[in-house]
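Apart from one protein chain that is not included, each protein chain of the complex appears where it belongs.
Chains: A, B and C, in written order; residue numbering restarts at 1 for each.
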């Protein structure tokens, strides 16, 4: 009964700006780690929130949403009894009345997530998830709603909670609830709410999950803590985030991982998109949004020539910049060299470049000594994974004046008047200054669906109690009006 | 006494985001054309205004400026008597108290306008504008202030008015006034104010201008109308805008141009920057800001392969798009072809492309028939000079639904649900969605200064009563920490 | 009766390697200049010859041709009486028996010269050259034969001589003669033969030419010298070579040019192809053929950023080289800079580059001081127009050892053992080491035909007694299976 779907052709739709999520960024941690939990909320959490607001309320003209985001009435959803038009009450959300508005958002998203809709269409006859009982814990947005409803179409029963206390689109949650989808999520949950919602997904009489779709590992963690017996029936876990993968590997090392898991984050497709292809575009985007620099004729030092560095270098070269690459890995250095970039040590070029961009994943790649040498007006920013590539702490000294110029932009002024332009305080630039194209969200969501299908249908013995990468054959992307879905049932 | 300055090396500074102006766009016309004047104000004028506000008040955190932009007190500057710290009253501006804040803005701009500062430094000994009496009518901003003060350093006496009723930075005007610079400009002038300010520059006892620096032709027009006798002493006009050039050519045709004029707008440097190099960057910028589309793997039709089309095509190709070019000029078609683009007729590819970008300068390049064929989600926009390349009127029919999605973005929805994404209502995209890098403003300002020097110092007979392009030898640009100034005194 | 032909679609054919000619290089001069004539023959003449031989006899396997090129019998064609199969004797060639072989060569060339064949097909009904009597003096090869026969099809009567004593393909001349085409040319003419052949074209009883197609100006010169009265009927001259254009301009200056002339050499199409597009490919080709250097990761200094420099820079950048550009023209310098090349002075980079390529058109761009600084193994070559860009004479000193390594390659060895690699002894590299694609020859030939049509049909007064460029509307090129012919009858 194996069946290969490929080259499913569909009308292609465009990307929209409503892409809200930085799916890799996990804000919520274990309940044990309360302090960290709080400090995270005050930092990235709020950034994420304002980001979301700017997109859904400022940018769009939809009045329907404003209600949800600036709620006058501060009654907790847990204290309200809501009921949908079919009489169903198995959900807990902000306001069921927002359902119509949310449905419109979902429909728009469907339009844009061709790959996922192609999969839905291709596999709806087969129902490859018939009998699957999935508990999910992800962002609850229009895009993920398309994923949930696709899973349903493919035969699955699902229950859902949010993986972030701020990112839920309440109108979308309402639309799901209206369709009898058991969803437990609202924007502005308390920490207690957060775990309560997760618990409502799992702790159900007469219903036991056999698949987990997680984004950050909180659902998995909760079941381990409270309902470990459920793992007997669970066929597998699909995890999206780096944090979650890390937790799974720790479990695996400790010999406690009792079901197979698929690491969606490190699938080839996702990696290529998140790094090479997205950064090729977002480096330009982010720099323009923050500095409005003209790229042509500029000299740029790019630290690191991995996928991110390759994307940044290619983009700036194409815009007419002269790019220097610093690299310590010999193979990557070789590639930079054969791609026509001048290999250099940062110290040798830092005096005369107009920009320094870090893409290494290492710590303290740009240190105070480098910044002391930079010329007036040099732009410094970080596209790498961690926030420590630029030694920003070294700039927190009395002789330097910090001048906040606009969002994401600080001038650091030396005693002699020289100023360098620090972007996003050295944090990952494109996460704060650029959005993830919905195209990429669509790829990720489809990959999650494929991973669920694969784990649920895999013959006995194919997967052991370990963390797996998605098999190469399960690949999806769309281009030129055609959605390429490679998978096997 | 000829002297060649070249390769003047200066510390290079970075571009800032404060670039406000679309210098080519003239919103003010003759007093006779009141109706058009008004209608323009309600369209482009307001766009320009909000643009300006977003940059100076929202993006920057400077509290000093807020005063000026949201004035509680609505007394007209014409009704106030202000005096600077030196006792001078020969100016008319919003509020002299803003001078300190404005000076800081000017200093920041100086930092960024290396080419102009290089010229100032190189020529301040010569004082090539000694005895020049310049009346100017341009935008009054931090960047143009650097120009005015450079002219002063080079020996000129100047009087200045704004060329746009909205674009004046009041704090900058204050800083100029504080330095005894006769400036007559404020944000939010009435039409009457506008001409009154211009008159105050020209109608001065005991002072007659001998040079005109114009941006739009209003100053020139006013002198022709009211004080034609002044032209006896005027050595020349330097004009920046297309509108102004057009007027000068009309005068010339009519045999009424009585002094030489230099057309700064069409200088090679400016043309290359405004079109090829700026568009190469601003097409990406504009598309990201409005649609957040991912460029990689997309198919794009670019109509026209002039400088603008070349810039757009190169940028999108570099980002991994497949680009089709439509072109009717054989030489440009040949170039597109040899640059590796597929030549096509729009009708042949319009069905399957993801974007259509017009760059022709012609009318109705994209018509309703094309848009009827486009696929769902196709993005349509115009990078060409005029606002008529896309036949937007043809979309104003009852069966189509317009949905305003966000600033600069409309969805046009066909009866069958197909939507196309129209950007900036078909107006020039990068003027509304991208800013001009200050680097380019710096080039333009330096070119204006060079043109004034050239006209003022030209030996008898070099220039007749005609409109000239800037001689090729007067070229300026900066790169790699070096500012290249090619000119001859 | 005006008619626009455009976008004539034809099956596209491929380029062949048989392209023999560097059409711009004129080896023959006036009889008065005997010494120069001889010295040229010993230099470029022979190079051209051996080039031709390598292509027609070594590379191809055709036995038919060997006869003609290594003739045992050294009887001069002028002393032989030959007759074609139709009884016609109005020609003078090597050997009429080679006609069949020559016809095959012409047919192959027809296949490859789509643009010209498109013109032939498009205009054969109109016969725009009916009543034209053309004397021609060009290379006589398979490609030019397609041009001659096209002119005939369009209605012209023609008589033809060779413009070079070595370049004639005898079998092609035979094929033309067999078709009653009056051709006077063979490979290995003496100087006396050369002028005798030209005279046989012009000095005909009862036939007077009214058009001249010249390549080098010898036919025009001969008529001026011997039969100036003929100019009364001549409607115009079409000239292909730089030398010929130079002569025409001298005539024009001296007030002696008595008919209009069209300068085909400087037509936009030809310039773009000869310089930008051809050099982009031939620089790689020439370097590989001579040095087999790997381009990736190399550092290259390119002197000059005109069309040739642009082509070379783009090609090497694309192959992964790091390119430095030296340039003194400010606009070109600006372009180099915005195209992402590092501007430099040669002296500043010459120590560490792997290659230096001159493309300036100036003298002594690379001098001994530069070469003294170059590192061991540096490759030096010239792509510019003249042979004096590299000061090769300065290398003719006792302390340097020249070692001829292979064709076009010399090592110059310094006393300390350092060697630099000099290509083509500093002469134009791609003329000696690369061939002109037949595609370009086809474009040129079609342009010549269009120029003849234009001059012959131009209404009285359109052209005066001057040298003209081809009007922009007369443009031809082919691409993507389509031959674009833009012209108006």
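The criterion applied here is as follows: a contact is a pair of C-beta atoms (placed from the backbone, for glycine too) under 8 Å apart; a residue touches a chain by one contact, two chains touch by 3 or more.
Bear in mind that the values here come from a model prediction, so they are computed numbers and not experimental data.
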Among B:247, B:317 or B:419, which one touches the chain that has been omitted from the display? B:317
Residue among C:78, C:121 or C:288 that touches the chain left out of view: C:288
Based on the whole complex, identify which of C:90, C:111 or C:329 touches the chain you can't see. C:111
Candidate in contact with the missing chain, chosen from B:226, B:342 or B:411: B:342
Spell out, residue by residue, where the missing chain touches chain B. 296-297, 317, 319-322, 337-342
Absent-chain interface as seen on chain A, which is shown: 268-269, 272, 276-277, 330-331, 333-335, 337-338, 342-343, 472-473, 475, 477, 479-480, 482, 484, 486
Tell me where the left-out chain touches chain C, residue by residue. 11-17, 19, 59-61, 111-112, 277-278, 280-281, 284-285, 288-297, 299, 314-315, 318-320, 322, 352, 354, 375-379, 404-407, 409, 419, 421, 434-435, 437-440, 477, 479-481
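Basically, only the chains that are shown with their structure count from here on.
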How big is the gap, in whole Å, between where the Cα atoms of chain A centre and where those of chain C centre? 60
Separation of the C-alpha centres, chain B versus chain C, in whole Å, is 46
Quick check on chain C: which residues sit in contact with 2+ other chains? 337-338, 342
